[in-house]
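Removed: one protein chain of the complex. Kept in place: all other protein chains.
Chain nomenclature is as follows: A, B and C, assigned in order of appearance, with residue numbering initiated at 1 for each chain independently.
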Amino acid sequence: MTEHDITLTVNGTDHELTVEPRTLLVHALRDELGYTGTNVGCESSLCGACTVHLDDDAVKSCTVLAVQADGATIETVEGLAEDGEFHPVQSGFQEEHGLQCGYCTPGMMMAATDLLEENPDPSREEIREGLEGNLCRCTGYQNIVNAVENAADEMHAGAVADGGCPADAADGSGSCCGSDAGDVRWPEDGGESE
Amino acid sequence: MEFSGTFELEETTVDEVWLALSDPVLVEQSLPGCEFLIRVDDTDVDFDELRDETTDREVEPTADPEVIAERAFEEGGHYAALMQISVGPVNPTFETVVTIDHREYPEMSAVGEGSSSNSSFEMSSGMSLSETDDGVAVEWETEADVFGKIAQMGQRVVNPVANRVVKRFFSSVQDQLRERQLAAEGDATADESDPTESDRGLVDRVLGRSGSDSSDS
Amino acid sequence: MSIESIDPDEVDAADILGSAIERREDPALITGDAEYTDDIQRQDMVHMAICRSQHGHAKLEDVDTSAAEAMDGVVTVYTHDDLHREDTPGGGSYSLPVGWLLDSLREVDHPILADDRVRYQGDAIAVVVAEDRYLAHDAVDAIDVDYERLDAVTDPVDALEDDTAELHDDAEDNVAFDWEIGDAERTDEAFESAAHTASIDLENQLLIPNAMEPRAAVAEYSPGTDELDVFMTSQNPHLHRLLMSGVIGHPEHKLRIKAPEVGGGFGSKIHHYADEALVAWIAKHLERPVKWTATRTETYKTDAQGRGHRTTADLAMNEYGDIVGLRVDTTANLGAYLSTFAPAVPTYLYGTLLSGQYDIPAIHCSVTGAFTNVPPVDAYRGAGRPEASFVIERLAKLGAEEMGMDPAAFRRRNFVPEDAFPYETQVAVVYDSGDYEKTLDKALEMADYESFRERQEQAREDGRYLGVGFSCYIEACGLAPSELAGQLGAQAGLWESSLVRFHPSGTVTAFCGTSGHGQGHATTYAQIVANELGIPYEDVEVVEGDTDEIPHGMGTYGSRSAAVGGSSLVKSSQKLVDKAREIAAHQLEADPADIEFEGGEFRVTGAPDRSIGIKAVAQQSYLAHDMPEDMEPGLEATSFYDPDNFVFPFGTHVAVVEVDPKSGEIEFDQYVAVDDVGNQINPKIVEGQVHGGVAQGVGQALYEGAEYDSNAQLLTGSMQDYAVPKAMHIPEMETGSTVTESPHNPLGVKGVGEAGTIAAPQAVVNAVVDALEPFDVDHVEMPMTAERIWNAVDGRTEPDAETETPAAAADGGTDDPDTAADGTGGDS
């Protein structure tokens, strides 16, 4: 078994490290690089506590090998706030009491930011579906949904105030503020009550 | 878990199937993922040793009843098998020991247990042969218990995989029977004798058509 | 609808108590700064992993650790015998104690590493220490264990059968205890004279707690001082310190237990497990820091599970629909060993709550505890009270049906009346205060019950099946007083301790022996203390969860923190104020009796301009230049608060569901929760607790359940197979509250941590059964999966078809082959 030298850019900082092939990205982040904000909650890739952004997409870092992420840009919860200002999703979680024990929260917020980039103005139902990859055992989710709604409003207001559109900045798709959500949200299949 | 089913083998006879299923070599070659199946003295088996022993061994598939008689399953006999069960990327290798606890034409049953690094199983199975319009029906049933990782994590796949192993086993038996028949037909042309006729007596004699014969061997 | 949270800066000091301020815990948690146990790194730290049984029940023939020991990076491997070696320091018991005794209890040995027998899959056989966590787990796989498998049992009723294999030599027929409460004779009489009865057979399934953070521990030892520090996922560090000191033989005063940030507990982090003791013992033995973090599959096999009851219950009514008697017979699954508080859960936390909100003149309940080959069963959110509430509220539904009465009216008729408090039940508790009609009325209004039956009728005409379910629950929390607990078998007091300390500059640190793990104590306790001392909220810091810092404590569980811990903080604050008053009086040259204290100011009665602020008093107390005679300097106070009684929160939850009989699927139309938890310190946090509790209750009703096969192999061994509810599984909840103060504590609070979990299951089950009334379905076992509901309906014809007699219907679902087959659980 050969070890591999890899490079990870985490929250804007480049790191070089040597890992075994089997080292999971989440362990590289936590144990090797000290980004312990990202938590591990299960090993079946279901709970989403370990969610980070890998090259701008939310992924479960327990289901990515560190070697697979060689050369990638990673954003963790530690990188959400900018210049000491909370990201609107963070403020949303605090204002709406969207967390209790806080263990699922980093992953939940990383998934939520990814959701809001794709769909800046989700309905409550869409938020619930959009967070299906993240489990929370404390809150009953209602205040998490509130938190994401709150963040969406905040980001929308911020964008309007800036004269811009969060979606522009986020993915360059050009769709603005959910006005043609059809671009990013697929029509419902129907019948998939759950 | 209990599984059971009936497998229909076409264009064959109960005797032929009995002979085939009495042959550890045919069984070994028909069991998907079976590296070896060999007779052992008792149930306390050193598989590392067996692995070494079996690396260069040659096993001859044959339809020759005399040869099969030499190595046929015996009631009370113990057999060791190394079985790899593949389910997509999940490929545990089970060190398995089987004991034939009943063998009386046309019925056979066995108990066994196998273990891999983090899982194990126990099973008891039985089968009986009967004649049908165009061949033989093998009625089989297996009761299996699975333990460890596979029981905990692989619950969804155990049942269908077990079914698949059985299905592939019998379709492989069917293929081997067909090959034997073809070979036998070839022999028949050469010898101008009737192997089926002469075989039958031999089957009776060496494969324990009466239960009392097999128990003292 | 939702309560809006407030920035604490915008709240007047006088209004801080009761304000829905944002939590001060959150900034660390939402930035990743918070430190959970697994985040802790130490130089030279080694990792522990545990080899656990592959079988539910087996003899250990041989444990061969040689291959594991030979692996590169493996430091050492321990088995049972290593714990008892002569060179082992300390000499502990190496067995886990049980902290609650009953007269008939068979105490069984629970070694932290199995000796010659394993009794459930989580049983630890050997423990590996390696240089990193991957290696440690590799080495566990290399341990070769030779088992002789034994017959296993997982169902508590089966466990008691004569021909079932016994788990423990000293527990004949697998009976852990027999226990009863109430008056059997009177109850029999009530049934003899009853005009109507309703009955049910039910299973309250085993649940796996699933705190999002798996259990974990990091221990480090200083040989020079003999100090052993253990950082662990604990709900009650002091209790863990006491228990662990005995288990591993390390003196209590040299053992420090600190709970860093803890990612949820729900009961599962109360108990003392083998794993954390092993971490501590190894750290001491190796003199190196040791870390262990459970994998999720390990938590599924080892975290104490909850519930696990099989119950038969009957309700007797007179001709008018008054409940005259209740009879309950329960067999409780205790799992393979007695966990820390296991014996209390299906007895004193269950039988005593069976009267529910009702005035029932005769009750009798018998409980048999059974050992089975599942993990130890102990407190899980609600702990005994959800099981009790489920029984009585399912019977209330069936009783109303039997009487042909509206289920709300039937309940109202039988409520303990508002003027009857304090009310002594027939099952040995005295309800402190209550107004049950008020919560019911509010819930009915929020759910628009008046129009519901019409909607239901109309929907049925369209082939849609709506149902409403009520749960008028009662809860007991803040177990107390200690004297009573002792009489009942507790091996611990149930007081709470706190210390409130003024610093010379005027800020305050409040230490409390509870140990929050998501409940927001840092916020609510600061609200309490700031209010008591009349100082700004931001001047109060709260410290919890560290045996080195906090005088003593009993921990956080059973919804006790506000009622007992919060009250203790009030007591400490009051003591502190009393001392400050004397100093103030001295400074103001007045008699202490003439000093009023309000808003942080001491004033001389009748001379309001003669005043001194409490911060100034604090400063004076440390300067100590001018103190009353014989008074010690400094300003702090400690209290051990032992409440007079439990507190009894209550409420009404209403679920409205639509059931699709073709698919067995359920959709929530509405979920209304009206809770009375007494005074609310922080309504936003109260609301959050209700939400989370309801979600776990809905989880039990619809999704969750530990399933074992006949060999006690856990089949729901991961989140792939055990459904922890996701966001889209949980309904939008409408919450409301009433306030009936508890007279038993200075805050008038009652506790809210478990309310939702206790209330929700029967609200949902009652709603589903109500929806399926046209199909003559009386009961569906939990979790009510789509398949179970479909099975309950399948083959039954619709409304006009012949219906069973009400008496037969009241027998519960088990007469029906479909539901019976379904109800037995999943060893298919």
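As a convention for this text, a residue touches a chain if its C-beta (ideal position, glycine included) is under 8 Å from a C-beta of that chain, and two chains touch if they have at least 3 such contacts.
As a convention for this text, contacts and distances are computed from a predicted model.
Can you match the unshown chain of the complex to its UniProt protein name from these: "TIGR01210 family radical SAM protein", "Xanthine dehydrogenase family protein subunit M", "Methytransferase partner Trm112" or "Pyruvate ferredoxin oxidoreductase"?
"Xanthine dehydrogenase family protein subunit M"
Would you list the chains present here that the left-out chain is in contact with?
Output: missing chain touches A, B, C.
Out of C:T652, C:T716 or C:T757, point to the residue that touches the absent chain in the complete complex.
Checking the options C:T652, C:T716 or C:T757, the one contacting the hidden chain is C:T716.
I'm checking contacts with the chain that's been left out. Which of C:Y36, C:Y120, C:Y134 or C:F775 qualifies?
Of the listed residues, the one touching the omitted chain is C:Y134.
Which of these, A:V10, A:V40 or A:A159, touches the one chain of the complex that we don't see?
Once the missing chain is taken into account, the touching residue is A:V40.
Just checking the interface: what residues of subunit C touch the absent partner chain?
Touching the missing chain: residues 133-134, 137-138, 141, 295-297, 662-664, 702-703, 707, 715-716, 718-726, 729, 785-787, 790-791, 794, 826, 828.
If the hidden chain were put back, which residues of subunit B would touch it?
For subunit B, the residues touching the absent chain are 87-92, 118, 149-150, 153-157, 159-161, 163-164.
In the whole complex, what residues of subunit A lie against the chain that is missing from view?
1-2, 4, 20-22, 24, 40, 43-46, 48, 51, 54, 57-60, 62-65, 67-68, 111, 114-115, 130-134, 182, 186-192, 194
Just so it is clear, only the chains that are shown with their structure count from here on.
Cα centroid separation between subunit B and subunit C, in whole Å?
From the centre of subunit B to the centre of subunit C is 54 Å.
Quick check: how many Å separate the C-alpha centres of subunit A and subunit B?
Computed from C-alpha means, the inter-chain centre distance equals 54 Å.
Taking each chain's centre as the mean of its CA atoms, how far is subunit A from subunit C in angstrom?
Centres of subunit A and subunit C (C-alpha means) sit 31 Å apart.
Please output the residue numbers of subunit C that touch at least 2 other chains, ranges allowed.
Residues 297, 718, 720 of subunit C each touch two or more of the other chains.
Where does subunit B touch two or more other chains at once, residue-wise?
None at all.
Which residues of subunit C touch subunit B once you look at their complex with the stated criterion?
The contact residues of subunit C facing subunit B are 54-55, 121, 141, 149, 297, 300-301, 709-711, 713-715, 717-718, 720-721.
For the complex, give me every residue of subunit C touching subunit A.
2, 5, 22-23, 25-36, 38-39, 41, 133-134, 210-214, 261-264, 266, 293, 295-297, 517-520, 660, 665, 667, 684-685, 687-688, 690-696, 718-720, 724-730, 732-733, 756
If we count contacts the way the header does, which residues on subunit A are in touch with subunit C in the complex?
Subunit A residues touching subunit C: 20, 22-23, 27, 30-31, 34-44, 46-47, 49, 76-78, 80-81, 86, 90, 93-97, 99-106, 109, 124-125, 127-129, 131-132, 134-146, 193-194.
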